[in-house]
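Yeah, one chain of the complex is gone here, protein chain that is, but the others are all in their spots.
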Amino acid sequence: MNKSDGISQFFIRNAVPLVFLVVSAVAIPISQFSPSYLIQELLIRLSRNAFLVLSLLIPIMAGMGLNFGMVLGAMAGQIGLIFVCDWNIVGVQGLLLAAIISTPLAILFGFLCGIVLNKAQGREMVTSYILGFFMNGVYQLVVLYGFGSLVPIVSAKLLLSRGYGIRNVTNLDGMRRSLDELIPLNIAGIEIPVATFLLIGIFCLFVLWFRKTKLGQDMRATGQDMVVARSAGIRVMRTRIISIVISTVLACYGQIVFLQNVGTMNTYNSHEQAGVFAIAALLVGGATVSRASILNVFTGIILFHLVFIVSPMAGKYLLGDAQIGEYFRVFISYGIIALALVLHAWRRMNDKERARAQFRGAEGGAA
Amino acid sequence: MSIKRVCINLGLVLCLAGLIAWCVLTGKAYDIVLENTPTTVAGAEQPALEAVHVIIDKQEPVLMLEGDRIISTAIGVKHKIRIDVLDEDDKVLESRSHTYTIHDLGTPPTLNIPAVFAASKAEK
Amino acid sequence: METTPLLRVEGVGKAYYSNVVLKNITFSLEEGRILGVVGENGAGKSTLMNILFGMSVIEKTGGYTGSIFVNGEEVHFRRPKDALNAGIGMVHQEFSLIPGFTVTENILLNRESLNYTVAEEVFGSCLRTLNRPAMTTRAESAIKKLNVDLDGETLIAELPVGHKQFTEIAREIANSSTKILVLDEPTAVLTESEADILLASMRRLADAGIAIIFISHRLNEVLTICDDIVVLRDGEVVLNTPTAQTSVRGMAAAMVGRKVESIAPENNEDTRLIGETLLEVDHLWVDMPGETVRNVNLAIRQGEIFGIGGLAGQGKLGIANGIMGLAPAGGTVRFDGKPLALNQPSAPLAAGISAVSEDRRGVGLLLEESIAWNIIFSAMQNQGKFLKPLAGGLVRVRDEAAICACAQRYIADLEIKCVNELQIVQELSGGNQQKVCLAKAFETNPRLLFVAEPTRGIDVGAKKVVLDTLQRYNREFGMTIVMVSSELEELRSICDRIAITDRGRIAGILPASEPSENFGILMMGTAHEGAQTA
Partner (left out) sequence: MNAIKNFIEEAGWPRILIAAFLVLLFVAAPFVNVRLDASLSDTLVRFGMNGVMVLAMVPMIQSGCGLNFGLPLGIIAGLLGAVTSVELGVQGFAGVCTAMGIALPIAIIFGWGYGLLLNKVKGDEMMIATYVGFSSVAIMCIMWLVLPYSSPNMVWGYAGQGLRTTISVEEFWQNAIGGIGSFNIGEFFYFPTGMFVFFFLCCGLMALFMRTRTGTAMTTVGSNPEYARASGVNIDHMRTLSVIISTVLGALGIIIYQQSFGFIQLYMGPFYMAFPAVAAILIGGASVKKASIVNVIVGTILFQGILTMTPSVINSMIQTDMSEVIRIIVSNGMILYALTRVTKVK
């Protein structure tokens, strides 16, 4: 491979992050935000989203693509939060308890999701996506009709006026930013959520460590070639289920961390957003359906949210309408996923072609 | 399954249980009714205090005038309440502290300031 | 000194239901020796290896008879794992490697060296971490035993084919309990120099005490490397001898030499008119996976039945698929004097060439559709048959009545056993499915018909109908037929001339009346270089 080829390969591989870099480089000056505001916002979003995005890594490793089913984990986290709110447990203790009670739920959801996805091999993504919608219905059924009637809920503040069902907005005031402000640090007027970042750091280490375990190795093997992995004696189906379970549990924690920062929970919408934005951010970071690293996660969140923050204001100053910027960011979140999926499918086809061409070339040489 | 494994798992389960207990004990927030109304403690009539600052744990001081009933929150089981009696210039005349657990207060948890004030005096 | 042989196979037989594929196989293998197993496709080699390796297909179809001894103890493998535990390692023809893993990781796949971690006490041993240095050492020692130049840290995807093969072998050696190594055609994908290295490594392994079963079609290699040779034919051991006592010719004769009943082609020269060249193939290459055609020159004459034989993977199937535009191809093909566009499936169909695919279920049929649809589709798409005008010729829709009539005609003609013409093809037996494929091709009235493996996997009765029908269409309608088959005797029974492919080239073309050995020699790729003629 010669040098210019290498450079063009670099550009092709990193096309998505580069485009975002250019877009934000253009849009930041137009938006007229101050650097300290931007840094503060980015830090907040980084601490909010990193966990959710990181939870996507493990299923990618296991070859199951982007886990659109992570919304199941988010749902589990929300159910935990509802309970904790109802019992009126506040602060970090509340978050911890929410995480503890939602863990078995998340494991159950992840297990179900894993079983369903094993039945839909080759179309995991679309299935996990629909599964997310389906479980959303179940979640609504339980939370909107079951809570307060079948599941005891004490606090009238949480319930709808009819006496059962959780209100559309759940207030998390007691837990609001309790993790972020656990270890306060303020540099030049910018608040840094140290504890959250510590947690994220620990989790990154976990992912790195996990890759080195036998299970991680099995997952990578399964992800690359299921048939070979199976013939080598790896329990492929089990490995796939475990990867989804881990992802779901982590997404559940991610959602709790996310919501403690936001401070309020849209009982019936928060989780829906979680999936799309996490996946879009990861893809913006240069990850593909089959390969993603921790670096992709952080570059992705920074670039994606940079564009996200500045686009409404940039749209306003540029076109005189903030609404356009709003829609623009909706477009990029969906567009980027579409683009990444297309590129992935396309590249896979091309690689196949190229492998065949190479084979042909070798044959020719031997002849 | 080795003994070691059983021990480690058992230890973890205990840790988890401990963690849950800790969360519930130290993280639960209670609504406490504070009353600054006349009351009787051990046969002795306690008049309401004219103006006090009530400070639960390290929260912001709450100003209570004679006859006030206020709902405040307290996180955890054990609390230290401090009562600052104020004069007309909002200067602290006298400051008294009292420790109690939430279960001492009945349901709903109610704290009568003159009673607490009297009790803490008795302690001294 | 008489020792117990490492592996002893005694009287092993196997039947898939009523179809006997192995009869009374007996041989033994001693420590440090290399045993060559040769035989035509379908001679029973792969079944034998499946038994040795405990593949589940054997157990599922009723097990085998006879007994196998390893180190003097009788064994009966039910799963590949049993065989592995007994020290039998197998390298299959298809690579079983993970492309994104390094050589080391592949060699030690699912047998990694692990470190203790505390987490395993809770979640089990799957959370042990990999011990990379130990893995590297183990992989290196395995590679060293092979004496090949292989870097443990390279990704498999970046390796040349030969090195992948070495990785596979290293994987089996790395398993310290491996005492018997089965290599299934390991040299088929290698260049000559790579093959030489492999043979040298095999010798080293044998010297180190590992017994090797070497399956190959390259008789020269077998002669050079093996200590003993077993030749299988029709599920029986026809030759079991030390290498010194045989020759290429001897082996070839043993492999193909039937009870040479010399099926003399019926004297048809007077009844048939073999005309001018109809199809001319010049320097054809076809990139068909597993059946690569490298350089083929052929001339097929009007009205003849031309056979193409050869061992699996030597390109005989590629020729038909390449000309039909189903696999990327190059070179020149002239049909009836006019050049034929390649890589364009509609071109040969338009010119009057049809094909019956060897992949009946994958390419040949619409399994979920009716017999009628299957038969008429090609003719409808390419020749506009079975359409009737509607609304004054504005649109033309399927003429269901004509379609049914046509299907019924073929059902009667080819004795297709079915409920009626609307039955779903999936429900038919293999033989009847094959007849549907033939009907589809006949309905396009081709001047030239390619028929690939027409009798594979069908019962005897259907086989006869298929072959008779082909002959009948050739006689009655003068349809030129090119039949591709692995079964030499089948080719010899109906063809006029037979070409044998070897490594993507035509090794030679002989009249069907030649003795079998001559075909066998061509197949084994041992014929002298000048054999490559058109």
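The letters A, B and C name the chains in turn, as written, and every chain counts its residues from 1.
Keep this in mind: a contact is a pair of C-beta atoms (placed from the backbone, for glycine too) under 8 Å apart; a residue touches a chain by one contact, two chains touch by 3 or more.
Here the structure is a predicted model, which is why all the values come from computation and not from measurement.
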item	value
Touched by the hidden chain, restricted to displayed chains	A, C
Candidates A:15, A:150, A:227 or A:349 - the one touching the absent chain	A:349
Identified contact with the non-displayed chain, of C:111, C:145, C:398 or C:417	C:398
Residue touching the undisplayed chain, where the options are A:14, A:40 or A:140	A:140
Contacts of subunit A with the absent chain, listed as residue ranges	116, 119-123, 125-127, 129-131, 133-134, 136-138, 140-141, 144-145, 162, 319, 321, 323-324, 327-328, 330-331, 333-335, 337-338, 341-342, 344-346, 349
Residues in subunit C touching the chain absent from view	324, 326, 345-346, 349-350, 355, 357, 359, 362-369, 373, 377-378, 380-382, 384, 387, 390, 395-398
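Please note the rule applied: only the chains that are shown with their structure count from here on.
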item	value
Subunit A and subunit B, separation of their C-alpha mean positions in angstrom	42
Averaged-CA centre spacing for the pair subunit C and subunit A, given as whole angstrom	47
Subunit B: positions in contact with at least two other chains	none
Complex interface listing, subunit A residues touching subunit B	87-94, 96-97, 100, 174
Residue ranges of subunit C in contact with subunit A within the complex	80-81, 96-101, 105, 109-110, 112, 114, 117, 119, 125-130, 160-161, 191, 287, 289, 292, 294-295, 328, 504
Residue numbers on subunit C that touch subunit B, as the complex places them	118, 121-122
